[in-house]
Every structure is written in structure tokens, then in C-alpha cells.
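Only a single protein chain was left out; the remaining protein chains are all shown in position.
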Amino acid sequence: MFEALKQARKQSAQKTELKRLLSDCDRLLGEAGESISVSLARQALGRFHKMDQDTRLGFYDTLASRYNPNLAEIEKAVAAYTASKDPRDLIRITQAAEPPRQELLRRLNRAPEGTAIIVQMREEILGRLKKSPQLAAVDADFEHLLSSWFNPGFLRLEKIDWNSPAHLLEKIIQHEAVHAIDGWADLRRRLEQDRRLFAYFHPALPDEPLIFVEVALVPDMPAAIGPLLDRKATPDSDRKNYKVATFYSISNCQPGLKGIHLGNFLIKRVAEYLKAEFPSLKTFCTLSPIPTLASFLSSRHPFERTPFSPKQSVELQALREEVRGFLASGAEHSESTLALIQKLCAAYLLQTSPDEQIASDPVARFHLNNGARLERINVNADPSAKGGRQSFGLMVNYAYDLGDIETNHERFVAGEVIASRQVKNLIS
Amino acid sequence: MFEALKQARKQSAQKTELKRLLSDCDRLLGEAGESISVSLARQALGRFHKMDQDTRLGFYDTLASRYNPNLAEIEKAVAAYTASKDPRDLIRITQAAEPPRQELLRRLNRAPEGTAIIVQMREEILGRLKKSPQLAAVDADFEHLLSSWFNPGFLRLEKIDWNSPAHLLEKIIQHEAVHAIDGWADLRRRLEQDRRLFAYFHPALPDEPLIFVEVALVPDMPAAIGPLLDRKATPDSDRKNYKVATFYSISNCQPGLKGIHLGNFLIKRVAEYLKAEFPSLKTFCTLSPIPTLASFLSSRHPFERTPFSPKQSVELQALREEVRGFLASGAEHSESTLALIQKLCAAYLLQTSPDEQIASDPVARFHLNNGARLERINVNADPSAKGGRQSFGLMVNYAYDLGDIETNHERFVAGEVIASRQVKNLIS
Amino acid sequence: MFEALKQARKQSAQKTELKRLLSDCDRLLGEAGESISVSLARQALGRFHKMDQDTRLGFYDTLASRYNPNLAEIEKAVAAYTASKDPRDLIRITQAAEPPRQELLRRLNRAPEGTAIIVQMREEILGRLKKSPQLAAVDADFEHLLSSWFNPGFLRLEKIDWNSPAHLLEKIIQHEAVHAIDGWADLRRRLEQDRRLFAYFHPALPDEPLIFVEVALVPDMPAAIGPLLDRKATPDSDRKNYKVATFYSISNCQPGLKGIHLGNFLIKRVAEYLKAEFPSLKTFCTLSPIPTLASFLSSRHPFERTPFSPKQSVELQALREEVRGFLASGAEHSESTLALIQKLCAAYLLQTSPDEQIASDPVARFHLNNGARLERINVNADPSAKGGRQSFGLMVNYAYDLGDIETNHERFVAGEVIASRQVKNLIS
Partner (left out) sequence: MFEALKQARKQSAQKTELKRLLSDCDRLLGEAGESISVSLARQALGRFHKMDQDTRLGFYDTLASRYNPNLAEIEKAVAAYTASKDPRDLIRITQAAEPPRQELLRRLNRAPEGTAIIVQMREEILGRLKKSPQLAAVDADFEHLLSSWFNPGFLRLEKIDWNSPAHLLEKIIQHEAVHAIDGWADLRRRLEQDRRLFAYFHPALPDEPLIFVEVALVPDMPAAIGPLLDRKATPDSDRKNYKVATFYSISNCQPGLKGIHLGNFLIKRVAEYLKAEFPSLKTFCTLSPIPTLASFLSSRHPFERTPFSPKQSVELQALREEVRGFLASGAEHSESTLALIQKLCAAYLLQTSPDEQIASDPVARFHLNNGARLERINVNADPSAKGGRQSFGLMVNYAYDLGDIETNHERFVAGEVIASRQVKNLIS
């Protein structure tokens, strides 16, 4: 009972703090707020920082309900502008339609550590979105502002290596999402002279990598991930052998930045950087997973997109059934089964669509949309359990020809999947 | 005639470039643009960079005419939301009402040097605004974005001293707007140990100070500017004498950032910084000009604001006539004339209003709105020609008490001018 | 047989390289060498770098035999100076008596990486000294020069923490010689906010720590090493608790710098540094091993130095026999045995002598000579096997009172061991 009392007191204290936080927010937005906004914002974020999860959700709900645009004011401004064509009325429309919480966030952002806390708020809101769909507009406002602030023009590209601060390397270990890093010795291999690791940083979060990419400098386009990750392989110190730069892993570090696309910018910046460092580099490519291959093959989704003729679609469908049979039997994947799977994989990837209307692999969509070419499909490329489960051990090389990126991208958007002859031949 | 031909060709070439630039902009905004936006933006800004003034104006005019919100879409979204209360409809309103040129600027900003060029565009638009009032909405969009990007939370405070790079010091010399710096020797005096100079920088413009403030560390609140600027005065190296930090000059360096208020943030950051370095500092104050005093005294603007009784107003008006007589006579300002002017100055400053409804001095409004106190009015404080012309040589100390700033600011916004007894006594 | 041939060829090639190296050295020392010395030195060290161990030893032997002073020239110069008293003759003496290999080393040092290679040469020479006593004079020349170059005035003190480059931290793990660091997690505990690690660096070896010291910031003078090293203990983030700075480990990293004493400078620099950072620090002390205690107790060395009366010496001798009996019995050390050992330890340390004439513990001599005070002898302080073997688990606190260091040092040099009352009481 004493515990219950304590709990009640705590809840009441949190409630009071929430009220004070909202009062701070109102003052920040008020006429008086501009001039003392830094200290007001600091105070508000200080309160927020000490709040428990429930109280924070209360805060987000208030953001959703209280700081919305005034519809009447919008309509009045639209009517005025329609009549006057005066740019001042146009300005009124824009201002009236912007939810006041955007200005609130901009002012909170004036506090030291403001950006970090706003990114964290977004992470919490995203985690709540399913349960509280009314937060969608709040989330949209966060995304809108974060997208403006985390503009690639404001980011700093940094090479991470064995000279980097330990606390940064620790974060790399922790955030690697594709091929997990198993401790410091494993990391060290990935930072040797024939490997590269680059990350984007924002000036307001100087110690936090936003996204990073790992690259292997090798003589030939790699057909399997094992040799790239082999911790015992001797680093190749002969720069003359660096003919191919392979992007073999890319990881986001900030869940609060979901939807702020940095990966495509990062890949291109890094490719330019490496091209300048090693003019002899001929090829930029990835070695990528196909996370949805197995689930596509076991689904009912049709092979439907150009370039397949109806006849081809039917044949592919038949092949799929055959493969399913093999797989269902639980036998080891024989060479001939893998060859069939490779064929179906080619068909699946060749129908990748820029929008979500046709079933497509997200990694394929990402790289093709960035202007890459579907270059090669490798069997026995990923021996890990996850690789077997997702894609029967297959992996893909997407190739980035720096000169063709724009054209490829536009052709992809217009409906064409750019692929090598080798891949196309798999299904002809 | 040959010259005319050359001219015509050049114009035609510029016209073509403008068309191409606008086409780049359309692609940037199109579905296809996101993924290749950095190179598209670089190309577009490259074109812009080489354009002549006229063609640029054509570009700005197109920004005003082409990239406006779709009114019908706004109205539809408002109607939908009114009916549904679905946050997705709310998002549609906000998106529809934001002029597409904002997104265009955000994407242009992805290019290297993007921010610098956008700031420069704004400067040119501002210079054109009177002649082309239709640019007002374009300017509002620029200001809106720049204000979000040049958030004080993103700025870096830097101490500038004799160890700073020469190219930076050169810019300080060039931008000092209050008390001109007469060459390197003059600058050096302002960087000695009993002086401080701080500037704000943005990460995207690392070599460009945005705004800077100059401070003198002195034993007493200064009553005249001469001793602070005296190049031959021996620097005071005894830290024990630093009792008063006097902000004696503050200059903006980027005309393209007009309306992005950084001065108040800078003053408070610097005051906190100095307080930490010299815990013995007792007073933070300014020594400021009164740029509008002379023009107010020669105008017909009444003394009207509280705290003046109607009787006082009449008396002040009479005094003003008396002073005008003296001044019109062309005689040297005698001590008694100066005493009268000082009294009128007190009256003028004591009626400073937070908005523009009552005639007020902009420097006074700036500091009072920031939470400063009107502390002292000094005669014979500025012997320069400009000082004589603007304010008969008078200058003002505004005092910043770090603990009172918020309250003072809010009282000022509510209608009260915070002033010392000494100033108030001048008119009682 | 083929192998033998290959071997013979290799040996012959090495012999040729040695000849060329010696020829480079002669040219470096010749009149012509000054002006092109950098490239000559680079070439010579390049050859050296590729030599095998045997050939290098041949090089060191030649250093010993060929580059010695000319005795006749010395005697002539002494005679001349005795007659003339002309300072130019004095200069001739000094120059004649300096072995030419010193100038050779100075010129080799002009090459990039020169210093690193010279330090490495010294390490190899030291390893060979017992077998090749004729290298003693060569070693003396190396030590002389290295001592001049690794002057503490030229060294840079650096704080090592979790922001330091990984390659540096890796070297710390590898060189810790007192309390081994068991991987990155162990290291990290030693870099938390209540721990400090400082190293000395030389500008010519920017990536190589020369010597480092580890410090714990704790509320009380620690009586055992366990809590200081406990990886699971929560770091104490409350600066108010930092009353005592305990130096608990000091490690040399460069065997080639043997005899260049940096430890005492490091301890004092760090103490001053910490005193400035935490003015509230009251005590600077060590928690040190007594590496020779067990071997002293089992030896025949007498207790001989003041302050022991002959009677005391006899008593101590008897105690020693008693302890030996206990220890020989193989039984666990009882509390009473440990009390006896503590008493004998006090007696042993109280006879520490600044020179090597009286059997003394080297750690005690080091700290007492540096001006520390023998403060406390702790039983059950070091539970490690090594601690048991060396000193039955006893450890010592030496206290550094910054104000008394000079006096303490001079009293110690004059024959007095500065000790606390508590320690002295142990034997009275």
C-alpha cells in the first residue's frame, strides 16, 4: 500500500511536469518566445529528458491534438489570394497550413543537444505509430524537418579506420546490421588497407555515425561473401590489385531517421572518393543479399512484369512449382536445383518495379533506383543460416558505372530493369 | 554592329541556359529526381553560377510564377480532413500548401556549396524586392528555409584572435559595420588580451563568419567609445581588473540572412562563455549608438507612450522645440543643450515599443527585447561625425543581468521599458 | 645442396650490403656528407632495414671497432690546452674525445623514421650486450644521444581515453607490464571517468607511447589492488568523491630507451595536471608491488642500515628465521605470520638506499628517490599468483606530497628514508 502511494505521487509529479512542459512549449511559440528561446528550449527538453515512457506518450498525443493548423484561417487565406493574387496572401496560406508544431520543433532545436533529443522523440513516435495512428501527422512533421536538417549537403563523410576513436568503433560494431561484427579482432580485419569503412556524420551529432558502408578492394568482382569476411585472410597491401571496389554492407544507425534516405548519397560519394584515391579502380559493385527471394518463391505472386511474355510467365510458374517440390522434400540443394533457383531469381529481379505495385525485392529496388545495373547472380555465395533461409545462399552483384548512373536511374523509373547480358541469358 | 551581334548571341546563349536550368529544376522535383539529386543539383547550380544578372532575375521571376501551391488541391484536402479527421488528410493539407520551390531549394542544397549559393540568391532577391514585389513569396520561402538551417543549435561559436587564420581576420575587417576597423594594426588592438571577438559559423560555410561581436573587458562601465578603440592604449593584462564585459560592436556579415535573428543568441552565448572564463565578471553591458535620435527629435512624432502623463508629453514637446532652436542656430552644443538632449533621449528611449506602432530606436528595441535594461545615457560619448549626426554624440549602456533576462524580456513584451533609476530620474 | 647454395648466395649478398652500409656511413661522416646527408642516411637505413640478424650484429661490431676516438689526438689537444689555455684547444679536446659514431648516429637520425630505427638498434644492442661486452661503449653512445633527444622538455603528455585512436589503445593493452589488461572490455574500465591513463610521446615517434601511467580517482587511499581493477565495479561519476589520486601501474613501452628515466617526470607532470583539473584532490599516492620482498627474506642479506640499532638488527634477523620456518612449512599464511612479514617488510623498506650498496627494493628506491614518502604497508593487497610469489600479497602506498618532493628527495639522497609514523611504528 505504501508502494501504491509512492507510485501515485510519482504519477502526479509526472503529470505536473507534463503540464509545465506544455506551458514551456506554449511560451516558446508565443510572441515572447523568440528572444529567450534557447533557455526556454533547454528547460523544456530538460523536463522531457526526465519523463517516463507514459508521460512522453502523453506529450506526443498533445502534439497531435493541440498544434494543428487552423483550417478556417487556411480557407480565408486561400479565398483572399484567389481574389487578390497578392503574394502576401500566398505567404499567409503557407504559414497557416504549416502545423505550429513544426515551429515548436525548430525552436526546441535551439537548445544544446536539441537535435539528438528530437531524433530520439521520432524513434519513440515511430515505435508507437501502429498503436496510435493519430500520431501520423506528428511523425510527418518530424520527418519533414529532419529531412531538411539531415540534407546530404550538411553531412560530413568520414573514413573510419584503426586510427579512429575507440568509442566510434564501438558504435560501428554495435550497428552493423548486414554481416555482424564479432568483436574487435573482426572489426580490425574490416579496417585493414584493402578494406574501407565510411560513415556520414551531422555537425549537431558529432559522435554519432548516421549510416556507414563497408567496402572491399579486390582484384575481381566477388562471387561469395566468405572470403571478404575471412578474419584470417592476409590483407592485400598491393594497391595495383585494387581493381574492384565492392560495397558489401550498408547499415543505418539512427532509427529516428527512418525515411531520410542517405544510402544512395553515401554510395555515390564513396565511389567518387575511392575513384580519386585509386584512379585504377575499374568497377564499383555490391555483393548484396536478396532478402525476399525465398518468400517470393513460396508465395502466389505471379511473374508478371515486362520483359516476360505470357508464355515465359507460365514456364516460370511451372519452374517455381518444381523448385517448391524439391525444397519441400528437405533434401540438400543439388547443383541442378540451385541452377533452377538462380533462373527464378533472375526472373524475380528482372521484374523489379520502382513502386510497390509489383512484388519486388527491396534491396534490388534500392540499387536499381540508384542507377545500378543487375550484374550477376551468384549461387553458394552466402553460407550463413540467414542467407540460406532468405535466398538459398544466393547473392547478387549490382554494378555502379559512374557514367551511367543517371541514365540507368531514369530508365528504371520509366519501367526498364537494367541488367547484364549474363543475367538476361539466364531466362532466355 | 559586330558588337551587337555578339551581344545578341550572348543573350541567346543565356536564354538557353535559363531554359536548361529550369528543366534541371523540374527534373529535380520529379519522381526521378531524388536519387540523382546531388549531381542534378550540382549541374543546375553550375549553370546558375555562370548566369548574368538579368538572366538570374528571370530565374527568380520563374520561381515566383511557376512553383506555387495548387489552391484546388489545398481546398480538396481541407474538405477531406474536415470530413474525415484522418491525419493522412491533414498531411495532405500541409504538403499541398507548401510551395514546391521549398522542396526545390532543399534539393539544390544537396550540391556542394549549395548553401552558399542559396544565401547569395536570397541577397539578390532582397535587392530586387522593391522593384519586383511579386518576389515577396519567394523571399518568404528562402527566409523560412534559411531560418530552419541557420538554427542557433547548428551554429558554432568561435573565438577570433591573433591566432586565427589571416583570411578570417580579413573578413572581420571588411564586415565591421559599427566602428570601422582601419587596417591590421587597428584590428590587432581589438584582439589583445583585454578584448574579445566572437563569431558564429555554420558548418556548411566554414570560412564565413555569419555575425560577430566585439567585447572590451574593463574595470568600469564605459561612458565613451574613444578609450575602447584607442589603438595606442596599453592592453590591460591584469585579469583582476576585468569587472565589466562591454559589447561595443555587433556586425552581420551575410546580407542574404536578413531577418534570421542571430544577434540575441550570440550575445547570450558570449556572456555565458565569458562568465565561465572570468567568474569575477560582475556586469555585462553594451555601449550602443542611438541611430534614430536626431531624426526623432527633428520629426513630428509625439512622446506618447506610457509612462508619460499628458502633461509630461506637452513639456517634452516644448523642450524638443527649444532644442531644435539651439540646433538650428548652428552653434556648438553647449553643456546645457546636451543636458536637454540627454533628457529628451531618455524620454525617447523610455517609450520604446516591442512592435513598430510607436516610434522607437531599433537598437533600443533590439536590446530591450533581448532582456536588457536601459542603464545609462552618456553625453560626449561618440566624437565621430556619424555619432554627431545620428545622436549628437550620445551613446547608451544597456545592461544584461543574466538572471533577469527572461523576466525583463517578458515585461518588455508586456509593455514596460526596464530602466535604471538614473535614467528614469532624467525625466522626472 | 641446392638449398646450401641459395644460403651461401644470400650470405654473400648480406655481406655485400654490410660493406655498402659501412661505405655509406663513411661518406656520411666525410666532409662531403653534410649536405646530402638526408638522402645518404635514408639509403643507409634502408639497407639496414633489410639486413638479417647476423649481419646487423656485424654492423654493431664495426661500430664498436671502427668509430672510436683518436687517443693521440686527445693527448695532443690536452697538452696544447694545458700550455695555451686557449678555448679553441679546449674545443679540440671535446671533439677529439667524442666517438665519431655519435656524429654518425646524429646524421643517420636525419632520415625519416631515423629515430625509430635508432631506438630499435639500441634494443638489439642491449640484447647482445652480455655476449658481446665490447658493445658497451657503443651502447653508452646510444644512451647518451637518446637521453639528450628524449629530454622531458621535448615530450608531449597525452591523456589516453575511450576517444583515443584504437591503434594506440591496442599498444596500451600490449605494453601494460604491471597488471595485465585482459582485452578491450578490461581496458575500457580503466578509461572510465574515475580512472586516468597518461602517456608520454616524442614528436619523432608520434604513434608510439614511450611510457604510461594509470591512475584511479578514489575517496580513500586504497589498501588492495582488487577493487581498482574490478571490471564490474560501477564507475564513480561523482567528482566530489575524488579525494585521492592513486598511481597503480606504470609501464615502459620502449626497451630501446632503457636507462632514459622518464617515470619520475611523468608522475610529477600527471600529479600537477590532475591537481589543476581537480583542485579538491588531497592525496597523491601509489599502490605499488614489492618485487624483491620474498627473495630478500629468503636471502642472507643483513638488516643493516640506519635507523636500526645492532640490537634491532639481531631481532629482525631472528624474526626472519621464524618467518622462513612458517613459509617452509607450506601452510597458509596466517594473520599472525602476515603481521610478522609486514614488520619485516617495514624493516626492509626502511633501509632502502639511494645507491646499490645496500640490498633494497627497486620500486621503493624509485619512489623514495623521486621524493615520495613510505606511507603504508598493506597485507592481503594483491591476491595474484605473482603477488604471492614476490611479496606474500603485500603492497605499499608511497605518498607524493607535491610541496615536500624536493626536500624528501634530498633527505633520501643524504641517507634518510622518509616514512610515516605508522610504518615506523611497525618496527619499534
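Which chain is which? They are A, B and C, in the order written, and residues in each are numbered from 1.
Here, a residue touches a chain if its C-beta (ideal position, glycine included) is under 8 Å from a C-beta of that chain, and two chains touch if they have at least 3 such contacts.
Source: prediction; values computed, not measured.
Give me the visible chains that the unshown chain touches, in label order.
Output: missing chain touches B, C.
If the hidden chain were put back, which of C:A64, C:A245, C:L338 or C:V396 would touch it?
Of the candidates C:A64, C:A245, C:L338 or C:V396, C:A64 is in touch with the missing chain.
Would you mind spotting which of C:H261, C:H301 or C:K343 touches the chain that isn't drawn?
Among C:H261, C:H301 or C:K343, only C:H261 touches the chain that is not shown.
Consider the whole complex, including the chain that is not shown, and state which of C:Q7, C:Q53 or C:N151 touches that chain.
Hidden-chain contact among the options goes to C:N151.
Per the definition of touch given earlier, which of C:I377, C:I405 or C:V423 contacts the omitted chain?
Looking across C:I377, C:I405 or C:V423, the contact with the absent chain belongs to C:I405.
Thinking of the whole complex, not just what is shown, which of C:T115, C:S164, C:S360 or C:N378 touches the missing chain?
C:T115
Which of C:P209, C:P222, C:P289 or C:G371 sits in contact with the chain that's absent?
Of these options, the touching residue for the absent chain is C:G371.
Give me the subunit B residues in contact with the hidden chain, please.
Residues 162-167, 169-170, 183-184, 188 of subunit B touch the chain absent from view.
Could you list which residues of subunit C touch the chain missing from the display?
31-32, 34-36, 38-40, 64, 68-69, 71, 74-75, 78, 81-82, 87-88, 90-91, 93-94, 96-99, 106, 109-112, 114-115, 133-137, 140-141, 144-145, 147-149, 151-154, 156, 203-204, 261, 264-265, 268, 354, 369-371, 405-406, 409-410, 413
Just so we're on the same page, only the chains that are shown with their structure count from here on.
Would you identify the chain whose C-alpha centroid lies closest to the centroid of all protein C-alpha atoms displayed?
So the chain sitting closest to the middle is A.
Just the number, please: Cα centre separation of subunit A and subunit B in whole Å.
39
Hey, how far is the Cα centre of subunit B from the one of subunit C, in Å?
Those two chain centres are 61 Å apart.
How many angstrom lie between the centres of subunit A and subunit C, each centre taken as the mean Cα position?
Each chain's C-alpha centroid was found; their separation is 53 Å.
Residues of subunit C touching 2+ other chains?
In subunit C, no residue touches two or more other chains.
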